[in-house]
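Here the complex is missing one protein chain, while the rest keep their positions.
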């Protein structure tokens, strides 16, 4: 059975044109005028865009004996509801656990996914076994490796481990990734704040100021440069980190930054809310920042110094959040956003004129598909590409609220925001998962997307590093000559 | 008659894949496997890329009663020989001349062109007539307007004129362009140098240091920001100007910079050559800079803060250059480069690992096609696009020299450089103009490419400027209230 | 008759120590323990500091047939009341008027001054006469030359005039100064705002955004660099200008910036006040900025990238301000501040920990004395220095208000601010002009302070410029050698 999207305007990262799109067996098989199919989706007045890709989610993430509340089913349902057709989750091996063992656990969880997904592999500890498994991970299509510079005593890796791991990633043609906060300093500040009686959720923000993120970002960039590997910095939330990324890029380094939709549109005043629940629900790392940092992130998207808008979707219920009453450091870190990312970015970015529609597609989908080397299977409206598409109605409007969301949690950090610009249809490999606004996801339809290593950027970087590698000085005579 | 390019690897600004390309009547009509055509071009081992676009040429440019030596015939022949399939020249109205009159003169000259071309309109004087003609220019497809901040007493416009013109360009949905050097200061420094006996070609460089370019670039950016118009800075040659552009972009401004292949690969030491002719042949504005500035330009291409590589091709013979013996300020400004831009950039950029092949396509073709709003007719390998293509053989090598070049002049500023990476075939709207290395251009084949105004970037910028426009304060009571 | 200041702590730009100060005939004649004099001023619990120097005032400034309201009498009385013991005013020659003629007019006005003063000479037009008079100005002790880049059609000079004037100043060993705003663009924006009905005082701020100040600052710096002269930028109000200054300094250039106390402590929200008078009274150029710019200015003082805190005291009455009802461009530009500069800076700078007491002295007095080359006659607590001193009581407090100020105008832009830290005594060359809080100024006591040209910074800069001057290339044979 074929499906045709008719009468729409195709908007990609670099093109805007009127054409119909014909889909068969999950693939785009034709783009052109006057196409016909077994089923017709009307895109009159709407944009036909590549479905969003959220490269940063934590679905059903293990946490203190329980799990983050959105699993691969509800999470991908929320994603599709908002126009996102692929998520990339993080495989988090336990201490001492092999990478491929952990990957299997994730594969077990994702069987219920409604849309496609891929995995980043996290380097949560370091040893010979990890070093070896990294090759297996790459071969299995998990070519990007996340490193935590924070969460001391748990996930954090030290600089020498990070160098060694980055070196390994570089040799394997993969992508190094970091959660960039100085874990030592966060731990010290946390202890100090608690000792001083600063125990509320606002102190979470005090314990991880922009400086500690900027520092860690800068450090990761240096280590990646020394190791000769491209670097992707997740959840870039502040000018300090953005500055480090800009400076690196302006030195020709291959570094990308990923602001979250939360940091683009919400600010630190949320933590000053007298309602503990309100504040605690916004606890995530990095925390929300002030307007100055927001402006910096928007400018980064406009100028290209920041590349991707993600969510770090990691949803905890109010009840879970309340683990941290009396001690902010026990509040589970994370907020939702999967359903809201694209409407929020359209409303605050495209409608205001900060971004063009093409740039919107680039930062929500195409750029990350290229960075993760799954373009043009994903992130494209091209013949042969997967039919992961969203028919975007720029006139459709709603007010965001927990009451009518897909996510399993009982609140929404964007509660009350009115967005204009919403999916009319969302297609996951041809399956109409949002049908004129109605959710019709198909549980288990989603497949794992394996990715190839060694894209062009890696090859170019390696060539340059070889060309500029240290050369020994030719010395004549005995090793030591006279004065 | 159809032509098929077989067995090649298509490389565009964002894709690399194996496919054949079928061409008919100057257009790409199919891209896929196992295509057949009346004529077959073998691309085995080669890349099939969008032909280059050089957005900055001065062919048969009037100069002191004569003309720059390369006209639209030899210039576009040189272009095609090097893989460039479109040039954008500058219509330069005389003082008091109407814009459309001048455009007609350019149309008369370009009838002999071997490849397609478009025009930027220069604002060389200011008045009601110019203001009016700007709309006609836009309607006639010349939507980009160049302003000279240098050449005092001739082409230079003042800040108030520039603001008014930029404002007009913005209102018309066009693109503002600048040659950014502080003409007042250049004139003062020139007079001082001559008075001090600094009359040789090296003093040309002394008279236009990076500072005067940086300053003017910064100023143009501010004026464009105030006028609400996107800005394109031609021949960005130095860190000072690049810094201003970066700073603007990082504030979310819509500004692009254009380094020339000369500034990327040649440096100021050329002016220290004891041979007057050698030095004088390298006289152009801005002059060549030192290695520090070169590094900055390369980093700009890598990071995206600079967008386009051009040539400012304006070829003068040694005899013409000698007008300036004894007075550097009379040396005609300009160098060639049309034939060498792409091989030089490939050799120094792609082969070293500074740029990926995709980035090469972006900065030689696709980016400027988007900026000038003629994408995807130009700059793309897509069905429906013009068959302006180059089949690039990365193993083909030569040593650049005046003896075997297409340009009409008697020297080459890249003389003696060995390049690796050259066109096997170049196609201008399907016409095989370089055929396995042999030049087979067709005089008069080239057509004028009209461009539409008001691309997405303009619309976004206007929306943002409206949103943030000054608002009067509502004051109660009489205009003036009490203390 | 001798005066001794006893039991205080001397605070200078680089020292803090307990000692008495003995004064005779207007000079400090001894500093040490247990000094005795005919009159004793008790400084117990107080700091004995160099009196403030305000390098930027406009007393009795001609304006539309009338004058700014504070003349040299009331202005210097206000100064002394606030701990400032010297002002530097601007001689403003009329169009075509000789510099020395104008200076004489200023000397006539200043006979009533209560404290010492010096003059900057303004270059308000350009011609041979001006060029010649500049030498006379330097010989007469007016070694600093102000240039207006704004006020088009009146005071504004163009880039070529500015270059020529700067060059002349450099040759004479003087100091170039600029009011840095792009006058062309201000004029265009003003016309546009008025045409759109934006006629209120808030539109004054809209007409001179930070961008136009940043641009002009950057331009002045480039021109000073080309001319080889040190540069002093008056009333640096924003990050844009500060950034340009920082960038210049970081390239080793000799450039200083002068934030005003108004810009450090008041912000643009003042213009949003619904009371027209309130807003109009704050109209000055540059206008007040937002908090981000304020933070930048404070950081500049802390880091040394900004050097001096001034006032640009130019007081107009409410009645005078009302010339601009219905047309903001007619509101006289200027605010007061002479009396409030030091208490405000102490309160917002020293009491908060942003500045040390020594840094307070540096930025209110010593730095400018060095820059203007009247140190250590002024700006010092040294034997032989003028006894221009303030005995500063850090515990003394008041609320600023028009009701109890010295200035002749009917309002105060700091109205309602409570300051802590005020003069107990202010001495002008030994004359106790504030006596335990009581004003006892002596009209006509103030003298003109002539300044020497060619301080060490000028000599160093000239040496460097000579060392790095363009050198002709030695060419062999006939001027033009072979290809």
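Each chain gets a letter, A, B and C, in the order it is written, and its residues are counted from 1.
Criterion: a residue touches a chain if its C-beta (ideal position, glycine included) is under 8 Å from a C-beta of that chain, and two chains touch if they have at least 3 such contacts.
Model, not experiment: these values are computed from the prediction.
Seen in the complete assembly, the chain not on display touches A, C.
Checked against the full complex, the candidates C:29, C:194, C:299 or C:408 give a single residue touching the omitted chain, namely C:299.
Taking the complete complex into account, A:164 is the one of A:12, A:85, A:164 or A:302 that touches the chain left out. Although one chain is hidden here, its contacts on chain C can still be listed: residues 13-16, 246, 249-252, 254, 298-300, 302-305, 350-358, 366, 370, 375-376, 456-457, 459-467. Although one chain is hidden here, its contacts on chain A can still be listed: residues 152, 158-160, 163-164, 167, 182, 184-185, 187-189, 193, 197-200, 202-203, 206, 209, 211-212, 214-215, 218-219, 222-223, 225-226, 243, 247, 271-277, 279, 318, 322, 325-326, 410-411, 470, 472-476, 479-483.
Everything below uses one rule, namely that only the chains that are shown with their structure count from here on.
Counting hops only between chains that touch, chain A reaches chain C in a minimum of 2.
Remark: chain A and chain C have CA centroids separated by 51 Å (rounded to whole angstrom).
Note: centroid distance chain A to chain B, computed from Cα atoms, is 37 Å.
Counting only residues that touch two or more partner chains, chain A has none.
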